[in-house]
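Reviewing the structure listed below.
All protein chains of the complex are present and in place, except for one that has been dropped.
In order of appearance the chains are A, B and C, and numbering begins at 1 in each one.
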Amino acid sequence: MTAPLDAPESAQHAEPEAMTEGVRGSANRSLRQIAWQRLKRDKIALAGGIVVILLILIAILAPLLSKLFGYPPNEFHQDLIDPLTGGVLADPNNPMGGLDPLGGMSGDHLLGLEPVNGRDMFSRIVYGAQISLLVAFAATLLCVFIGTVLGIIAGYFGGWVDTVISRAMDIFLAFPLLLFAIALAGVIPDGAFGLSGNGLRIGVLIFIIGFFNWPYIGRIVRGQTLTLKEREFVEAARSLGASNAHILFRELLPNLVTPILVYSTLLIPTNILFEAALSFLGVGINPPTPTWGGMLSGSLQYYTTSPHFVLIPGLAIFITVLAFNLLGDGLRDAFDPRSSD
Amino acid sequence: GGDGGGDGGGGGSADVAYDQGTTEIVNPSDQQGGTLRYAISADFDSPDPGNTYYGFSWNFSRYYARTLLAYNSEPGEAATELVPDLAVDLPESNDDGTEWTVEIKEGLTYEDGSEIVAEDIKYAIARSNFGDQALPNGPKYFSDLLADSDDYEGPYANASDPLAGFGGVETPDDHTLVFHLSKPFSEFPYILIQPQTAPVPAEADTGEQYQSHVLSSGPYKFDGDYEPGSHLNLVRNEEWDPESDPVRPALPDRVTVELGVEQNEIDQRLVNGELDVDLGGTGLGPAMKGQVVTDDSQKPYLDNPPTGALRYFNVNTVVEPLDDLACRQAIMYAADHEAIQRAWGGEIGGEIPTQIMPPQLPGADDSIDLYPSEDNQGDADKAREKLEECGEDDGFSTGLGVRGDRPTEVAAAEALQQSLSEVGIDINIEQYPSDTFTNTQAGSPDFVHDNEMGLSVYGWIPDWPSGYGFMSKIVDGDSIVDAGNSNISELDDPEINELFDQVVETEDPAERSEIYSQIDRLVMENAAILPGVFEKSVTYRPENLTNVYFHAGYAMYDYMALGTTNE
Amino acid sequence: MLTYILRRLGAGVLLLAVVTLVTFLIFYVVPRLAGQTTEQLATMYVGKAPTPEAIQATIDRLGLDQPLALQFWEFVRGIFVGAEYQFGRDTVQCSAPCFGYSFQNYQEVFPELVKRLPVTFSLALGAAVIWLVGGVAVGILSAIKKGSIFDRIAMGVALAGVSLPIFFTGLLSLAFLVHAWDLFPNADYTPFTENPLAWASGLILPWLTLAFLHAAQYARQTRAGMLETMGEDYIRTARAKGLSERTVVLKHGLRPTLTPILTIFGLDIGLVLGGAVLTEQVFSLNGIGRYAVNAIVQSDLPVILGVTLFGAFFIVVCNLIVDLLYAWVDPRVRVAG
């Protein structure tokens, strides 16, 4: 062997350079910081986020807003309504003057009035946000909770546990969901489980939506857990003597937060639509509590005299769902390690 | 779609006028032929004449089911007079009104050519009223009224002789029926116009499934089977003898019914001339109504007849604190009738009543006005007084049940809720599906009590045009039942109950009218029913529909009279 | 391969069995858990004259007082061997698969379902073709021209599409496209065999409405999948071979992109076949979805059960087909099984 090598310099290159090398530039920021920077540059997603925040504020501040800019959501203004057609009069002093094509939108009633009883649309939309968001958020929370716990358990333990949970997911996915939800909302009687009225109905809605949508999150979490489980840090934790619970909730869960967050943001709009669809089909909240889906379902009757009554709740749903989708898309892109910029 | 004959307005309007059909025959004609097209957004409860309680179904079933008696086929007040149909003449009663005898015409046949005999009518009454397998939908007047039938278990209990033990109806020969009543009932002939008296031969009966193909005794027969949710088509029944029939001109050659068509769609097609009649008879939906009532070219095609219905709120007399009369009266005073009327469609949707009997009924007295208020908008001061009187100075709260799939009723509920809130009465609206409402929720006193459903939105149409036909089910204390209850107020006033017992024995119609007025007043005094509107519908009468007039007995167009200029 | 098919089939059947059980439990047990008595249950199905006798008769007829296991057994037996029902003095044979008779209109459930199938089928398949072809095509174009005007507009529309409730778009198109402006014929079902043209023109609006939502979703998925695939190493290999960009995209990029789309498609089409509830409702099409909704508002249990199972059946079958197709599209699955 003729290797001309008796390199004495080997010590020189050891520590210092390697030390700084790793702690450089972009690597120094955590994924969350990177994501935040990306998000900040994603104007559209940011707009979505701002709308979402506004919507939440609107829902929370509904009483204040309707006091400031509208009328109580259940107050009638029939003096402004044409008794013959139920539409909103252009000029209440002149009943012969015909209907207002804008449905009474004015500085007084920002979004006009409901036909027939003349309730203030602005207040009802604002209050409607409460139910829509409450149901959507709570249902999402429930999905996420069930989905995460079962998904992580299925993914981590594998074997028959996984088989059982995965089959359960298949079963849930195999139900004609919407049908089933309506049917279930129908068979649950009034006043059950210690609840009644709208409390029960909201509870039932949340339960149904949450309970039947969990497999979507569950699948994602399971998939992620499966890949995470293969990572050596899980074995490392085990070899340090960590219990399963520790591994599941202290080691794996933090890694799942991001996908869960992202998919929750994308699940919320689905749930909003779902709630609206249920309300539309008549298994929603009791009147006079306003919900968007309920308003929309009642509005069809008046599309000739009061087109705004169809459009406004529709747009409210649309804008909300769009905003959540935009934000969700943005979050997903921002957290995507593959996206280059 | 708006793709067919869209020139519904304009030129032709010279000879027709707004609301003309309510009082007279529009486009009189005796021209036969064509297809008469019906559609409805809902469905029959059943087209089986023995198993139906819907007004339109009673009206429509006459196409293929002749009954013992019928309403007179004329516009105006004469419509509620009775004429014989299968019967040779109006029934005769014995002195105390407990035995009624009817002869039926000879030589009448079903669509298959077999003869219609008295026993078939008896059988039809048996299957629809008796035994635990009695057809579920129709009224049960016969089982209430007929004597000697308590032990009869219905036609299915005894396979060889279905009518064994059914003593309430006697058929001394093939063309005579004798009804034995357990108590006098002066309005019994009205019961005999009900479709339950249409003959059904025992061998043809297939229980609830008889609806698929009813054996016709009328001018039309089923063309194919009845398909629930889809369609029912009729064609001429050649076995029908026009000479024997005083009420059915039978103009069209074919009759079609489309089921489950969206209301907006029906209205649109009516206006476009793609459809002739909205079978439900409840009139245009708000969308089209809003459009046409303001359109002068369309207005002549509209009628605005009363539907015969009272739309009202039950004020329960048992649920606290409404068990206190003053509390109920507070509600009567506080209600804003104008707002409630608007919910039901404003002036064209109905008139504001002050009593419960619709004005068309004999004995209706609009001078009863116990809870007056300025502009009908409610009298809050009086209401507060009454609240104090019943010891609920700050108001109280109670539930209000409503059929969630009926937007106008929901709107009415909201309107009442709104006006009551002004005197501190707090209403929690609960929605229920209309299909279960009458049986299991509002119709179940237990449910009403458990859920403190002090109020509920309801409507009532007389089974026949009399005070008894209208009120007995909803205010007679004796008609309170555990399920399917219609006296939802649970009004059990001895005085009223007594008057009902008295009226069925009274033979003189004028005297009866007098008693009905008394009952009406008592109900209002009891504040058990808060009347909403005497409903009116806005119906569209397409240009090519002939012989159209509003029939007071069914409170819709007389379907038997209708003809068409369609192909 | 054969074992794979058999295994998947077995799993499908098992899945259906469990769905049956769960559906049954939910409709028969949940109301009881929520405090309904046998009488109250029966009252819902007794018709308009709920006399005590009639209620008792209903309980007997439906076997509501029987032990649940027995009721379930009867139900399952009906599906496999049929059952007999008493109507008036008639004994009617309800042949397998028998889901019983509607409580509301006394029609045998299964034939009713089958009768409505062509409507739902026509609606689903037509819409599926539109959304699959349209969505995927737009998705691919968008991915290839990432960042272009086309991409932006297409993705904007797609985002709006997934954010619009179908009943809203449906209602609007009915109100405006059909009634106000007369641009489209109204939704209406004519059997294809009767008049193909009328069939298509009657369904065009429901197709478009239903397809719009899904197409939007597919376009987004396809685009994302395509972008991901185009970053794979084997695409680089394909380029390094000197293939034209067209071949790279259409041959090497498309197939892996479509593979996951296939899975979603299986679920979606299965769902829609089980009743496009909202679409059928909005356009008054007499399909399975509408049948279901009506049954539900009328608490017509046999129909509800029948429809749910029918729907689940389609989902399971479609998933099965997709699984098998998957094995064909993606050779790796064949061994993994």
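Details
In the analysis below, a residue touches a chain if its C-beta (ideal position, glycine included) is under 8 Å from a C-beta of that chain, and two chains touch if they have at least 3 such contacts.
Rule of thumb we're sticking to: contacts and distances are computed from a predicted model.
Per its UniProt record, the hidden chain corresponds to "Peptide/nickel transport system ATP-binding protein" from the list "Peptide/nickel transport system ATP-binding protein", "Nitrogenase iron-molybdenum cofactor biosynthesis protein NifN", "Dihydroorotate dehydrogenase B (NAD(+)), catalytic subunit" or "Cytochrome c550". Taking every chain of the complex into account, the absent chain touches A, C.
The residue touching the chain not shown here, chosen from C:Arg61, C:Lys115 or C:Arg239, is C:Arg239. Touch with the hidden chain on the side of chain C covers residues 3-4, 7, 232-234, 236-245, 247, 251-252, 255-256, 259, 329-332, 335-337. By the touch definition given at the top, chain A reaches the unshown chain through residues 1-5, 7, 9-15, 18-19, 21-23, 25-28, 30-31, 37-38, 230-233, 235-243, 246, 250-251, 254-255, 257, 340-341.
Quick note on the criterion: only the chains that are shown with their structure count from here on.
By number of C-beta pairs in contact, B-C leads when A-B and B-C are compared.
The mean-CA centres of chain A and chain C are about 24 angstrom from one another, to the nearest whole unit.
Averaging C-alpha coordinates per chain places the centre of chain A 48 Å away from that of chain B.
Residue positions of chain C with contacts to 2 or more other chains are 297, 299.
Multi-chain contact residues of chain B, defined as those touching 2 or more other chains: 264, 405, 433.
Across the complex, chain B is touched by residues 74-76, 78, 81-87, 98-99, 115-117, 186, 190-191, 196-197, 282, 286-288, 298, 300-305 of chain A. The part of chain C that touches chain B in the complex is made up of residues 40, 43-44, 46-57, 86-90, 92, 102, 104-107, 112, 115, 174, 178-179, 182, 184-186, 284, 286, 290-291, 294, 297-299. Residue ranges of chain A in contact with chain C, taken from their complex: 167, 170-171, 173-180, 182-184, 186-189, 192-193, 269, 273, 276-277, 280-282, 293, 296-297, 300, 303, 307, 310, 314, 317-318, 321-322, 325-326, 329, 338.
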